[in-house]
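Note that this complex is displayed minus one protein chain, with the remaining chains in position.
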């Protein structure tokens, strides 16, 4: 059954998820003004699945059940599915101008599906069956699942088992007949609070000594022993202001990150997908990272579309839209944004089937994709700030624009003075000008900058992680041979 | 008399400056937590003038009085003065990691000094004498003066006299025997609230029809009819939080901008420096802009130094300082930062005397300087975000780190859990790690990003303004001749 | 029948193509050392079609005849065909490190096929049938056809009919019962000399006044009245040196360009594809340019592969291959090269069927592709020069390395001295070092730099041409709407 946005939000209320913020427990977190915008983003992934014009992108036919499912729970069956995934993400980026959080689960599903197949093939385990059963249920319930990978890591120079505190990477602390007990945490978890379920993966390739850290499993977000501590974002508390609207720039949508703590959580056997087979940790990480680096070739492009539109509007409202340098900067922003999209599409179009049957992206091109995402959004934002003008950071508060306090000799109020001096082109109201300036502030250096910039940098792996993969996948030896032939070098 | 920081702050209390924020009047604005950090920056320009190790940079011998004055009130007497100006600004950038606001006044002094000399030469007016008397008094009192240039501008496609509302550029509304009455506003005024005085300049070159807009004068910040509306900044209200410290990243220093409104303000004759001689408006703007574009070759470099240091510390605290890609990124940041510095120094070293005797910078090189400032700080910040890691935008609040609320099965508090999972290299406390992460957040996308990024883009003129000057100053015709000679083209 | 390389070269000998160079007629141009390398490139397009491992890329089943044809004569039937086209081009770039010249014909075929269909649909003409018959014959004979578009253009500010000399754009000078007579020239024609046939297209969108210039047709390369004047290239005459080998860097392959002059050439009716229907000139140009901008996402990537390999070899031969900065630069070269490839693949994967049934690429993405090609190869070459070292431009001639002239006190010859002082890593001969240095010289600033750099800039349209298309295709209005919704702007 495909939930709609409202049903999704209601479904969250049934969970007993433990959320802490500013040192205290948040009870009604579903309606908390700092959290709700991120819930609205997830809701959009449900809502758009019911819109006929987006049905082809937003839904798919499950290979497990034959039923129509939300594409976010789908196993990619061909390169068309992979391309549609990217376009669905672009669509959602356009509709939310934020991170909509449901991709990590989808990317985890696809990576675990194929990896468990290969583990079972080697060890005769039943992880794949466990996972297939789990995913059927998720598809049926139309759940959002947080795919959690990044451990706190402690000292970056040391492997898990050499850390002073052994919990700095999530690990198995007890193995029972009926399951395992795990302890540790996952950091930077986008959307964890808004997810029904969590699916956990190891954070990197591991050796035998790190066996207890090679673990993957699923659990409900409100399982006993699990809780979350909310992360701060630039301008986060602006959402708490009275009548918060104009100054937010993006009132409805936003992102979130949290630390997810596993305080000796019990995981029953049928929810375990990896448990000590350390040599498969690397494969799982590489496949998940590959999918997730593809994802950025969709979602950030969608957000980029909104920024380009916002900058164009700001120029128009300033009366500067005909200047040739403005037009050229908008072209450059478009060019960079579409270059990222090309990478997202290309690694999809060049995808190939795994042994398990679902489709994997082209690893080299997906890493190239993400590497560009660590660069171009910054330049897009820089050009956006250029076009928009300095007013985006010096404009008085909306409270000033609405204030009745008298300041002028002729009895003018603060509101009147603001409206007088911030008028621009006649055809646009100062409120609309405020709104577009605040949107650009929000995305360039406000709360959405967290998602559009820093997440573009570090999400799905920091830049150097992609460079290592590019080096590995780039086939330098083959290229040397090409050069030898051309240069007439015989050996 | 050179004031120290404390004396400066006390001197502000004596002013009746009218400041509005969030729709209301702020009475004790000197101690307001959102304003005070910007006052502390100005105070640093007073305080460091008393530090013997910085005396040579921070003070100079006045050519008007022969007395030692704060360099911020000095008329540059040679290229050494120009270079020292830049180094003084770098020093203050290093000490505040913010905009310290006192440069606009200094740049205005030097531009008005030479321009009034040339107006008087043509028209037999006494603007130069007016200004010299005024500046002597400013030097003596050691005042900070806001140099205000940018009008609201309304529709960018229209000149002042064609705007629907004639007040969208500041103008003379009445000419009396004893002076003039002015109306209008100046936008984006950095440091206006913290200044004892204001000195007003026109915003662009003007024609005869804009005669009433060609006006320059000085007045106290609390003159009758003048008031200010405070601008919002990213994360501004974080400064209002209880026990605000760690989460601020830069507790002591910060920037500010305001709209300064002139509600029919009377200016006596002896404070007028331009009054209708419209053909000198362009000269005044060009000279002020030239100095101010030089200024960015100092102040932003100083802030850049702190960012490089912050990124290096973050890497060290993460245990990643030995990675070759980290080292290389720090080199790149340094390279870009010093390239800006080179431009600041070069336009100073190539300065030349004006007719009035003070020194002007090289106009082409100063514009090249500022143009680089619209690019490199963005790349420095991008690399800073890369090195620092995603934690700078996902870290829980300091309230979490200090919370006693129990969350763990073993009775662990939120504070203990945060300290456990955000521990990194053993030699560093989590609080210090928080501090450096918050500093990087603050400068990359928090309140200081306003000063380091957007102000670098638009302060002293947006990028296109510099490109127009580079085209004008670049002597393309001379370069064509060089090419003709080499290519053997005779005409 | 698919020719092989040798058969192709023999087929050229049967043509009476008129070629002029250095002011004189070249009789045996097939064996001319400056021309032959470019013929060898074309021969590779024939030769590889017989190699079983490349059959899938190099050949296709004709939709016109059902026969197996060289893909260079194929009409793309789906997006797989479009992607294979790009990969075939990458392959040939890898094998020749040059422009292999046969793409313009292929791109012309596909553009004319769909455009003539739509002209006939409107006017009831029989251009499409003419073209289908022509292409069947080309496929059968396995001919290479030069697709010629660019006119000399004279004064860029004037349309064809306003030029002082009406021949500066190719035009119809006579209309007969049995055909037309054309006059004019096509400039920068890559591979014209090596082609069996020429297919001519107009160079831009046209209005009614330019009706006589709106003409497209095919003719043999040795048709009466047609001749070619060979263009100079950097280092062209190095190919004429005695025993030319090592110093060439790429002995076997190279590029060429020529001016193709139409000195009142008669074209029979059945070879005409456009004749005055001026409003279709723009469609033809846009479609051809679209395909050709896609092409650069394949061929230049292949050449880039060889350059990356060459730089890696140079580093190895210098003993510097383990330096982290060398490795990082090779990663960057790979990243940039694959980004171009992503664009080539993406505009293919997003292709769509035309009315005529063959597949067109995505126009926006193809323009984005080419725009990146005007940038990244320059950076790849810059990094290549960095890695390779200055020796690539200071090495003595191979004649020195082979010289027996005695220079040393101990009777050492020039050759011995060169071998002594240019020895590097023990495992590599100085000749191999020479070879790789010369290859890098050739591609960075020698004759192949023409193809890899300047052609990347201007081939398939100069950068500004793509920017105009990006602006047109970028849907700024739609993006503004997205921003309005997010920012809460209602109109």
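Annotations for the structure displayed:
The first chain written gets the first letter, and so on, giving A, B and C; residue counts start at 1 in each chain.
Here is the rule we use: contacts are C-beta pairs under 8 Å (C-beta built on N, C-alpha and C of every residue); 3 or more make two chains touch, one makes a residue touch a chain.
This structure is a prediction, so every number in the text was calculated from the model and none was measured.
Among B:25, B:175 or B:335, only B:335 touches the chain left out of the display.
When the omitted chain is restored, the residue from C:81, C:167, C:305 or C:362 that touches it is C:167.
When you scan C:155, C:174, C:245 or C:279 for touch with the missing chain, the hit is C:155. The omitted chain makes contact with just one of the residues C:67, C:80, C:140 or C:400: C:400. Here one chain is not drawn; of C:3, C:112 or C:187, the residue touching it is C:187. Annotation: of C:366, C:449, C:469 or C:487, C:449 touches the absent chain (contact as defined above). The chain not shown here touches subunit A at positions 324-325, 328.
Summarising the interface, subunit C meets the missing chain with residues 18, 20-25, 152-158, 164-165, 167-168, 185, 187-188, 225, 227, 229-235, 237-238, 241, 247, 257-259, 261, 263-264, 318-320, 322-323, 325, 374-375, 378-379, 382, 385-386, 389-397, 399-400, 402-405, 407-409, 412, 414-415, 417-418, 420-426, 441, 444-446, 449-450, 453-455, 457-459, 462-464, 467. For subunit B, the residues touching the chain absent from view are 79, 83, 94-97, 245-246, 249-253, 305-310, 312-313, 316, 327-328, 330-331, 334-335, 338-339, 341-350, 364-365, 368-369, 371-372, 432, 435-436, 438-439, 467, 470-471, 474, 476, 478-489.
Here is the rule we use: only the chains that are shown with their structure count from here on.
Look at the contact of subunit A with subunit C and you find the same residues on each copy: over half of the numbers used there are shared. This structure's chain pair with the greatest number of C-beta contacts is A-B.
If each chain is reduced to the centroid of its CA atoms, subunit B and subunit C end up 52 Å from each other. For this pair, subunit A with subunit B, the centres built from the Cα atoms lie 36 Å apart.
As a whole-number value, the distance joining the C-alpha centres of subunit A and subunit C reads 41 Å. In subunit B, the positions touching at least two other chains are 325.
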